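The complex is shown incomplete by one protein chain, all other protein chains being positioned as in the whole.
The block that comes next holds chain A.
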Amino acid sequence: MTVVVTGLGTTSPLGGDVASTWEAALAGRSGVRTLDNDWAEKYGVPVHFAGQLAVRPEEVLSRPETKRMDPSAQMAIVAAREAWADAGSPEVDSERLGSIVSSGIGGVWTLLSAWDTVKEKGAGRVLPLTVPMLMPNSPTAYVSLEFKARAGAHSPVSACASGAEAIGMGLEMIESGRADIVIAGGTEAAIHPLPISAFASMQALSKRNDDPAGASRPYDVSRDGFVLGEGAGVVILESEEHAKARGARIYARLMGRGMTADAHHIAAPEPNGAGQTRAMELALESSGLTTADVVHVNAHATSTPVGDMIEARGIRALLGSHADDVLLSATKSMTGHLLGGAGALESVFTVKALETRTAPPTINVTEPDPELQVDLVRDTPRALPAEGDLAAINNSFGFGGHNVALVFTTV
């Protein structure tokens, strides 16, 4: 059975929807800015910037919606509504519609705000909706509620691979016959002093406070860590048969997924990237494709000194000399790292790249790492082959050793 993508949605640091986000990405704009708050002075938070949403959810949602949902669920709903409408608001049996929307961290704002309430005002002031807001399955549950998705609502959690894992599971849910359509994606709203402090404490974040827009620089020799971003990405996955029967516009096919685990270290990737490379191999294998079909990779590449090159070496090892002809994009250079939302937003980018046959740029690379042996798209977009069927890989890896690769193709 073939699974296709019939709808796309996002709210990201680059824009409040897919059109504005994609336009900004092609223009090579950064969504990373200095935070307009007192966290540095008040708490000593060492990193003063992040990729905050271009359009706040409260600008597009009703007041009761923003009060009942954690920001992570709000962002998921914004992206899901866009994706659903983009797919033509399909008529589908509720029991054949699934929801798989992940978050890497969950309702961290709700959890920590409620703890502040306990300390400042006492336990009696904790609001009754605190639990449904903080639980990490809240975004998928709200999506399920809104669209009456009764085939199942899931939220696989695998740190920064969560959004991609959700899409991979969406493919499996349709292939296994459980659903005709799955609303799949990821979301994250963790720009809060505690997660920033914690990521900074493990030396994972860039500390380039004097140059926020230049801080996320995957593959550049001076990269010094990732930049925290926030937002959500959602794709509408559908069996090709169902999509064709209703005359839906089809963006791309989701041909395969590979999911592996390093079992090496709780946070560090396995130095040889064996698990990452195997995820890409399995994704191609399950697609029935070969490395020669691949023309584009949207890399995980978060701008960390170690991680970027492990992935790049893996891509080179997998593709061999064909890597010279594969256009590599690291869109986190513009969006920052959306953690559980990353794999989903980057799937949206990968699908748009295939649809428009254009690979988005990687910004801030002034001096590429000399070890990089893949053709990196720098500064401005580059054209993918104008003719023929094209395949692209979207990689996502997460703390805990989670490796997910998705393979999309043109239609």
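One rule holds for everything that comes next: a contact is a pair of C-beta atoms (placed from the backbone, for glycine too) under 8 Å apart; a residue touches a chain by one contact, two chains touch by 3 or more; residues count from 1.
To be clear about the criterion, contacts and distances are computed from a predicted model.
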- Item | Record-based protein name (UniProt) of the chain missing from this complex, from "RNA polymerase sigma-70 factor, ECF subfamily", "ABC transporter ATP-binding protein", "Xanthine dehydrogenase family protein subunit M" or "Acyl carrier protein" | "Acyl carrier protein"
- Note on the structure: Missing-chain contact, candidates A:Ala85, A:Leu127, A:Ala292 or A:Ala383, resolves to A:Leu127
- Message: Among A:Gly44, A:Pro64, A:Gly247 or A:Pro370, which one touches the chain that has been omitted from the display?
- Response: A:Pro64
- Please give every residue of chain A in contact with the chain that is not shown. 62-64, 67-68, 121, 124-129, 132
